[in-house]
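A single protein chain has been omitted from the complex, and every remaining protein chain is retained in its original position.
Let's look at chain A:
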Amino acid sequence: MSADIPLLTLLTTTPLFAVGLTLAAYLLGSGLFQRLKRPSWLPAILIAALLLAGALALIGLPYATYQQGATWLTVLLGPATVALGMPLYQQLPRIVELWRPLAICLPIAATLAACYSLAIAWLLGSTDTILASIAAKSVTAPIAIGITEQLGGTTALLLGALLVTGVITIPCVSLASRWLHIEDDRLIGFALGLNGHAIGTVRAFEISPTAGAFASLGMSLTGIFTAVLLPLAWRLIGMGG
């Protein structure tokens, strides 16, 4: 046994340690999620992230070192975002069918999804960096990360905002649909996907396949719309340099 190199330093010289840790936390988190009978208020990703954060704190591995190794996984986000073009293509017939109401609803709803929270945060005195980090809160993660980098926000905070938004969207939609007497799965699904991105979409698939299809539609369209317009709008207002 060589005592001159600490074991942790030795292990973290290879990215495989960070990759292995991530895989373990993900699998354990998903398993625990199934065991808890899939609670809607505690998504699998939150369980896994808590496990991973706990593990890093326990073994004393700095986040920056972990993140460096995990790049081997996160680099795949690029092709994974491109892959979303496939479900988008598969839903084209549905988009065409409802193009008029969706074309009216989507820009307004997707804009407001960002604006309400931005306005509230701005009124409460949040800094520009925070505003830039939460602006894409209703957009699916791979697209939102790209948007936030454009705006000059913090990816970690964005992902936290995504988590909170996705989780809170589920009870919000069930409350709001009760108030407005809406029982149409298409509407509920679209609202879940538009506001609650992937987390809302997973929930919609639990309601019905129709709700799920409309949720992924809402998620993709919000992602594209926000990705194209938010950075332009941000530049126009003159924020983020």
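Everything below uses one rule, namely that contacts are C-beta pairs under 8 Å (C-beta built on N, C-alpha and C of every residue); 3 or more make two chains touch, one makes a residue touch a chain; residues count from 1.
We adopt the following convention: contacts and distances are computed from a predicted model.
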Undepicted complex member, UniProt protein name, chosen from "CidA/LrgA family protein", "ATP-binding cassette domain-containing protein", "Carbon-phosphorus lyase complex subunit PhnI" or "RNA polymerase sigma factor": "CidA/LrgA family protein"
Among A:Leu10, A:Leu36 or A:Ala156, the residue in touch with the chain that has been omitted: A:Ala156
Residues belonging to chain A that touch the chain removed from view: 18, 22-23, 25-26, 44-45, 48-50, 52-53, 56, 63, 66-67, 70, 73-74, 76-90, 92, 98, 101, 104-105, 108-109, 112-113, 116-121, 124-127, 130, 134, 137-138, 140-143, 145-147, 149-150, 154-157, 159-161, 163-165, 168-169, 172-173, 175-177, 179-180, 182, 184, 186-188, 190-191, 194-196, 198, 223-224, 227-228, 231-232, 234-235
